[in-house]
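Shown next, in structure tokens, is the structure this report addresses.
Yeah, one chain of the complex is gone here, protein chain that is, but the others are all in their spots.
Should a chain be cited, it is by its letter among A, B and C, assigned in written order, with residues numbered from 1 in that chain.
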């Protein structure tokens, strides 16, 4: 796009190289592509494991050194992977702005930001950027057709579920305030303010029931019992919504994924990705 | 209706003005109507937020002054809104007695009652009247067709669910008493009386499980385990009821709302609101 | 049946009287029948309320006297009611052995047993017999057609659910023992024996989660997490069973109840109660 002119032969060579890299980095139907996927998966899992393990162990100087070197290695690998994907993608911009593109970028950032700001306290927060890398595991869904049905049943239900959550929010604020009125002045009670009471209402309505905040008066326990029975009934609503959508999407054509940006949900007769315009695979129902 | 005679021109002018106000206050298809809705929404959310925030903060004299002024402003706005709705409603009485009419009235009352009784301790209770204002958010359902399907699936299930709750009540009283018989005399147990035991039975049966009251004897734990398994099974009943109704109401004509009183559930071929007689919109399925 | 011979006129008179009593005691389509039902209901509710209240209050001599007199009154009323039902029932034996017949008998016993054994400590246990009277409330289901659909959806699922419970029992014993192996020797842990561990497994699997027994080691918490995810999945099984049956029994002829013994579930074309042989009402679908 920029820089000196290239002969058609050079362009063709570049196109060929891009395609080869594309086959390795994005596809998994060649041995190289499969090997790359497996290696990437291992890197993701190990890097996550290291972050989790770091929080439990008190490492000595040598251990800290090893962890740092591994950190450098993973960051280097994830950076190269991101640049390759960007390079070989037919529409690099669409990849960069896609869900997986952002995840891939965020996976490389923590160490660079750490270098920028020095080994400060807040690095802990930066380090978690790597965890977002974990969502890469969604790529596994491309192997599992059921995964799409599941995610789309949830996605399709989103509007209904957000209405339901609005409804729950109103209930929870009302119930929390009511409880605060009843037990707010009882010394041995933990209902110290309305936010705590709303937190209690959510804990109760979702039947989690930690028991860190519990009513101590008869009136409070009576309201509690009503809230529990309410939660018992309302638990049916999202279940019903998702179940209905799950049955609906059973034979839906959600199995096609754009290989450039990972977008799904294309119409059965769509030939190009609706998000980035990449040519789609033929309908899997035709050659399955 | 009352007072001096008016010429037909005057009446027509009043009717026109009423219609204009109606379009702003009740409808949301004009720019003014939308602006009014948005402003109302902000007032509701801010006034709720203030009540919640008040419970957590220890405000100084200046803060208390600001809160009081905001309180006056909101009450004034909600009062004007209520009077306008009452004025422009074709059937004011039906509006006043409708669900939203009562909510609108209650939203204005707290401050007036506070003035009547002086700045007493019990104002905390009065202040919560404003929270009922929160249910105004149900008006949002008119924008979201799914909302009606949800509420009506719950409403239609009410009779069955109340039978189920009667059933639960009987179980809970029996189980609670049984538990009181087993652990009532154990010193380290918290089953001090039957109401506490019934509260425990509800906490257990709904799988909330606070853990503030738990059995300590073997017999008590055995009964506990049985109750949990019972709760595990009975949780299926309301789920089944609501799910069945949710599937049933999928293509139902519950989308039409009376613009005067907010009543829903009109028959597909109904032309007038079954509650207040206001002319209904044509079936939304026709012009959607 | 026993004693001196009676003329046909006398027998007819007795039959007429029996029928009149039957209409009051068993039926509710006459004003007397309805009044009797309402009075009975009030007696049941009040007598239950007294038992519950007694456990919370420390009554003085006068209060104890009032409670005792009320006790005598309720026992007398329930005894008369039981004898009347036995007298006017076309097949007294079948009534006496039916579910409601046994409930009715048990409701009268507590005081008599108390007289037999003197005011001993164990009276508390005897007193609960009265609570079984609470199940009389099931009679309300005869007014509510939905009640039968609900109970029968549960009853029809019983065989499947008992298989499921056997499955749960095996899981729970295995998991409990596994947990006991992991945390049985940890001093700060509460997994002191296998029954406690099984109790914990049920508490966890049903998502009740009291928190009175919780794992403290990493291995214990890992097993815990697995059990929770297992419980999350298995919760679907009874829901699916009951839901399926609830849909199935939607239009089933379970609405007919035998007026003598309360048996339900008669075939649509059945003319006599399959348990006691009493003539059944015509199918309610015909005159509803």
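Here, contacts are C-beta pairs under 8 Å (C-beta built on N, C-alpha and C of every residue); 3 or more make two chains touch, one makes a residue touch a chain.
Small disclaimer: the values here were computed from a predicted structure and weren't measured.
Checked against the hidden chain, the listed residues C:10, C:30, C:56 or C:218 yield one contact partner: C:218. Contact residues of chain A toward the unshown chain are 48, 51-52, 55-56, 124-125, 128, 131-132, 134-135, 137-138, 140-141, 144, 146-147, 149-150, 153-154, 161, 165, 168, 195-196, 198-199, 202-203, 206-212, 235, 238-243, 246-247, 250.
Those residues of chain C that touch the chain absent from the view are 159-160, 163-164, 166-167, 170, 173-174, 177-178, 180-181, 184, 193-195, 198, 204, 207-211, 214, 218, 221-222, 224-225, 228-229, 231-237, 239-241, 243-244. Within the entire complex, the positions of chain B that touch the omitted partner chain are 207-211, 239.
Here is the rule we go by: only the chains that are shown with their structure count from here on.
Of all residue numbers used where chain A meets chain B, under half belong to both copies. The two sides are thus made of different residues.
For the copy pair chain B and chain C, the superposing rotation over Cα atoms measures out at 90 degrees to the nearest 5. Our note on geometry: chain A versus chain C, Cα centroid distance of 48 Å, whole angstroms.
Residue positions of chain A with contacts to 2 or more other chains are 207-211, 239.
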